[in-house]
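Structure first, commentary second.
Here the complex is missing one protein chain, while the rest keep their positions.
Up next is chain A:
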Amino acid sequence: MTREQLIQKWLDHDLTKSEEQAFIQLEDYAELTKLSRAMKHISLPDFETELELKKLQKNIKPKTKLTAHWKKILLPIAAVLIICFGIFKFSNNQIKTVKTIAAQIEKVTLPDTSIVQLNANSSISYSKKNWNNNRNISLNGEAHFKVAKGKKFVVQTTQGKVTVLGTQFNINDRNSFFEVVCFEGSVQVNFKNTIHVLKPGEIFSSENGLSFDSSVIDKIPTWINGKSTFKSKQYKYVLTEFERQYNLKFKVRNIDTNQIFTGSFPHNNLEKALQAITLPLHINATIIDTKNIQLSSE
């Protein structure tokens, strides 16, 4: 074994008995052991593991306590802030709702001068805040829109979504009936995952799909001028519209309400209106009281 190997083994505290004898014989044995002994006297600070661990645990535990303490302080502050923010948001994000009752037609001017005519028993609601950038309005019932030019204008109804840029159109969303009539410009209708783009004169309805009626181009719906007009509509829709405009109820006997009706009735004359919807179909109308009318076939 060489000198270096011996020293290496000595350094590794790995000398066997015989190797130790050989190591002692080395010329620098005394020097090495003297140095080694001196090295042992380097003052290594005592490190009491258990003591140090306890010290550490003291530093760890208060930390969790501290966070719990802070939580107690911060939670109410956070709650107050959230409430304040909510009030701020709410007051700023004021939702404006306009509702009509039976026999009432209401004209609403939106912040961007778009005009909405609300037919009887209908409602619209929209957010006044940031209206010019976010023209979103929800509709329940029937309304005619005259939209001012600007950003996308979206009407959300229970059955479909109507998107436009600047145009005139009418939406009728009543129970299962859904109809959009485009009078001017173009209108996009999203209905049950299908998209239809209406040009002036085109009508989309949940029953007939897309149809065309040139007579409506550049016009406004007749109901705005006090007259309800129907073109090839099922009779039941005529009756419900009549009920809305005159705020009464029909009792129907032996009448096929699915038959098709074309015609109109005025909103200001009950007698004439009744004649208009009953005479062509040979229906007898009996006024029971101011709120109830019975219809039966002749």
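A few notes on this one:
The working rule: contacts are C-beta pairs under 8 Å (C-beta built on N, C-alpha and C of every residue); 3 or more make two chains touch, one makes a residue touch a chain; residues count from 1.
Just so it is clear, contacts and distances are computed from a predicted model.
Of the candidates "histidine kinase", "ABC-type quaternary amine transporter", "Cytochrome c-type biogenesis protein CcmE" or "DNA-directed RNA polymerase sigma-70 factor", the chain left out of this view carries the UniProt protein name "DNA-directed RNA polymerase sigma-70 factor".
In the full complex, the hidden chain is touched by chain A at residues 4, 7-8, 11-14, 28, 31-32, 34-45, 47, 49, 52-53, 55-56, 59-60.
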